[in-house]
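What you see is the complex with one protein chain gone and the rest in place.
Entry: subunit A
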Amino acid sequence: MAWDLALWILSFLAVAAALGIIVYQLLCLSDLEFDFINPFDSSSRINRFVLPEFAIQGVLSAIYLIFGYWLMFLLNAPLLYYNIRLYMSKRHLVDVTEIFNQLEPEKKIRFYKLGFYLSLLCIVIYR
């Protein structure tokens, strides 16, 4: 029981943190779009949090797997696979030189992630 509670709190915190990161990255991207910050700052801020987000998601998936929360793991698996693939092909960081051309796709993928983490948060809270 204590395990369960600890796990619940952990997942909640992790998902909230990932959510925060994604929102922050989206803010950076839209600031860039409206010319509030320059591409150098924008991309370094975004890139600083790319790996932490991947790590959080990876650890969370691993915990679900280890403790046998199969459904939760399955939910996380597609994103995990996507992140790993991105990382392996070294495309996980935002490219400062081409950031304006990548603005739209980068935003899109982060909106999807936002949606994913939000629904994960709901599940964690209400299950």
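In the analysis below, contacts are C-beta pairs under 8 Å (C-beta built on N, C-alpha and C of every residue); 3 or more make two chains touch, one makes a residue touch a chain; residues count from 1.
The rule is short, and it goes like this: contacts and distances are computed from a predicted model.
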Listed names "Immediate early response 3-interacting protein 1", "Interleukin-10 receptor subunit alpha", "Elongation factor 1-beta" or "Protein transport protein Sec24-like", matching UniProt entry of the absent chain: "Protein transport protein Sec24-like"
Contact residue for the chain not shown (choose from A:Leu7, A:Leu26, A:Val96 or A:Leu114): A:Val96
Touch list for subunit A against the chain that is not drawn: 32-33, 35, 38-40, 90, 93, 95-97, 99-101
